[in-house]
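Yeah, one chain of the complex is gone here, protein chain that is, but the others are all in their spots.
Each chain carries a letter (A and B) given by its place in the written order, and its residues are counted from 1.
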Amino acid sequence: MTAVTGTDPAPPGSDQAPLALEVDHVSASYGPYRALFDVSFTVPSGGVTALIGSNGAGKSTVSRVVTGLLASTTGTIRLSGRDITGLPAYKIARAGTAHVPEGRGVFASLTVEENLRLVFRQRGGRQCVADSLARAYEAFPVLGQRRGQHGGTLSGGEQRMLSLAKVLVLPPRLLVADEISLGLAPVVIDAVYDGLRKINGAGTALLVVEQQVDRVLDLAGTAVVLEHGSVAYLGRADGALAAVEQVMSARGERAEVGTTVGVAPSGPDPSARNEVSTRRRRLLRRGRSAGTSTPVPEGEEQP
Amino acid sequence: MADHDALLRVIDVTKTFGGITAVDSVSFDVHSGESVGLVGPNGAGKTTVFNCICGQLQPQRGSVELAGKDLLEMPTYRRARLGIGRTYQRVEIFPDMTVRDHLLVAERARRRQGRLWKDLCNRSDPTPEEDQRVAEVLELVGIDDQAESPVSTLGLGSCRLVELARALVADPVLLLADEPSSGLDVHETRELSQVLQMLQRERGMAVLLVEHDLSMVASVVDRTIVMNLGAVIAEGTFDEVMADASVRQAYLGLSA
Partner (left out) sequence: MEQFLGFAIPGIPFGCTYAMVAVGLVLTYQATGVFNFAFGAQAYLSAFIFTLLVQNEHMPIWLAFVLSVVLLAPVLGLALDRYLFRKIPNSNATAKLVTGITLFVGIPALLPVIFGSSNQYNPPSILFNPDTVYFHIGNTPFNGLYLTSLVATALVLLALTALMRFTNLGLQMRGAVESRRLIQLDGVNAGRVVAVAWAVSSLMAGLAGVLLAPATGQLQAQDYATLMVAAFAAAAWAVLRSLPIAALVGIIIGVADTLLEGYLPASSVWSSATLSSLPFVVLIAALLIVPGLRRLGDATDPLASIDPPTPPTTAALRAPQVDRIIKIGWYVLLAAFVVSMLTWMPKTWENVFNAGLAFSVIFLSITLITGMGGQLSLCQATLAGVGAFTAAQLANHLGLSLLLGGLVGAVAAGAVAVVLAVASLRLRGLGLALMTIAAALFFDSAIFPQLSNSNGSPLSVQAKWVGLDILNPDGHAFFVTGLIVLVVCVAAVLLVRKGTTGRYLSAMRGSETAAAGLGINLTWQRVLIFGISGVVAGIGGTMLTIQQQAVSAENFNYEFSLAFVVIVVTTGVSTVEGAINAGFGFVIIQQLLTYLPARLGGDSLVFVLFAFGAIQYAAHPEGVLEFQKRRWTMRMERLMFHTGDPPPRPGGSLLGAYGGAGGGPANGGGARSLVDSEPRVVDRG
């Protein structure tokens, strides 16, 4: 039952198709909750596209739809020209995508080596496994040291390394990295982004989903900004920062995935911010005040 | 640096799992009304320290005291009743409940008002005091507009705020916040910082904060402790520790 059909038909970069990924008018939902509304963007072959936006904007949803973990309700998705809309996730993976999902992307109950074996055997076939393992341990020595440890005992950074090792050794056409820097220390994020650069250097296109915008915009050529499940900006990476600022300040509502459009709760809007702060201060003063509280310097408001 | 007026004293705590030493002779103090940042790379042992303080883990060595009381002898719920509020690295919300219910149950648990006979006599409805308290905290944290929403429909950012509100409603003397800004965008992180700062100043609540977002740490805390590989490697004001050579090497790496 171990179908050894995992290898990509052609190594990345040698395709005729100029676009690694085309997302065309895609919408998606989680059960009854709408999450994406008519999203369209592309990722050029061998290029890097950043997908950014605030919390709940739908970024993870896009990455799940692209790799097949979640079905789209409308629209089409094409991978290097091939229509992959509606395909089950494993077929999309075999067609040449890799996904580093949000959170823990490794098997906790399998050892590091078993995690790697699983994907190497599937994508490369039995004869490649030993060689692939060697290359993975060379690129990430930490994994070599921990090869007998279960995936669940690795730290967050080490788990990301493990996910990247899978991709580095057998480069796909497209790598979708979902909040890969979440919860990592700065020095680890550096290492992770180095890994991404290497993978991109080998010809893989990247779709990098991030909340922290600075690093990813550094790496990316194009950017997509999502807000409330729709595209707010689509274009070059250097123009994205300004767009993000604009979106943030224009936001009067704090809507998340799951609440319905049109029933958006009203949150604090910027013009009333001072008012809110004062109200809060009054609330606080009514509360218990410990004897050791330091006096508050007047006028020290947050912007 | 033994300071007998400290609110929280962590003394020489060591915790090992199998062969791995997760926390190695860690000692520090937190005073009333002080906010302390606990930073360090992944796997440094920060969450393990929290778990030792709160009771999810029992250290092999060392002691933890809150206002002079030895915590290690108590189960988790007793420690919480002494006045420790906590938020968790991976959000631990109650999926079946609405936001308001989260706060109500926290309020009641702290006051130990739950008696079965009261339930059976139908005298367990939320009292006006409880309602008001909950409403205050909801507004304080800024989620009053979502009070009736089931938390399963909220995004991560709101869930973190709900967790924070839940920890605050019991009016803790010490708040342990584990990566509260993880998953929040810039806007929400700023709000969170504001709330923490105000709470600390105006309620004298002590805060022990684990964070990766260094700008947040810088704006909120009075003192910073840096951990690496289970041990404390530096302690001082934010600027002091960030200038420390060993910290820069271990934690910041190239990006200064």
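A few remarks follow.
In the analysis below, a contact is a pair of C-beta atoms (placed from the backbone, for glycine too) under 8 Å apart; a residue touches a chain by one contact, two chains touch by 3 or more.
These figures come from a predicted structure and were not determined experimentally.
Of the listed positions B:R9, B:R133, B:R166 or B:R201, the one in contact with the omitted chain in the full complex is B:R166. From the options A:G103, A:P141, A:G201 or A:G235, the residue with contact to the chain not on display is A:G103. Which of B:T98, B:S158 or B:S193 touches the hidden chain is settled by the complete complex: it is B:T98. For subunit A, the residues in touch with the chain missing from this view are 1-3, 6, 27-34, 64, 67-74, 86-90, 93-94, 98-99, 101, 103-105, 107-110, 114, 117-119, 121-123, 126, 152, 166, 258-263, 265.
Within subunit B, the residues in touch with the undisplayed chain are 54-56, 75-78, 80-81, 84-86, 88, 92-98, 101, 104-106, 108-110, 112-116, 118-120, 122, 124, 148-150, 152-153, 163, 166, 170.
Keep in mind that, in the parts below, only the chains that are shown with their structure count from here on.
On the subunit A side of its complex with subunit B, the touching residues are 33, 54-56, 155-158, 179, 182-188, 190-191, 211, 248, 251, 254, 256-259, 265-268, 276-277, 279-281, 283-294, 296, 302.
Listing the residues of subunit B that touch subunit A in their complex gives 31-33, 40-43, 89, 136, 139-140, 142, 145-146, 149, 152-158, 171, 173, 179, 182-188, 190, 193-195, 197-199, 201-205, 212, 214, 250-255.
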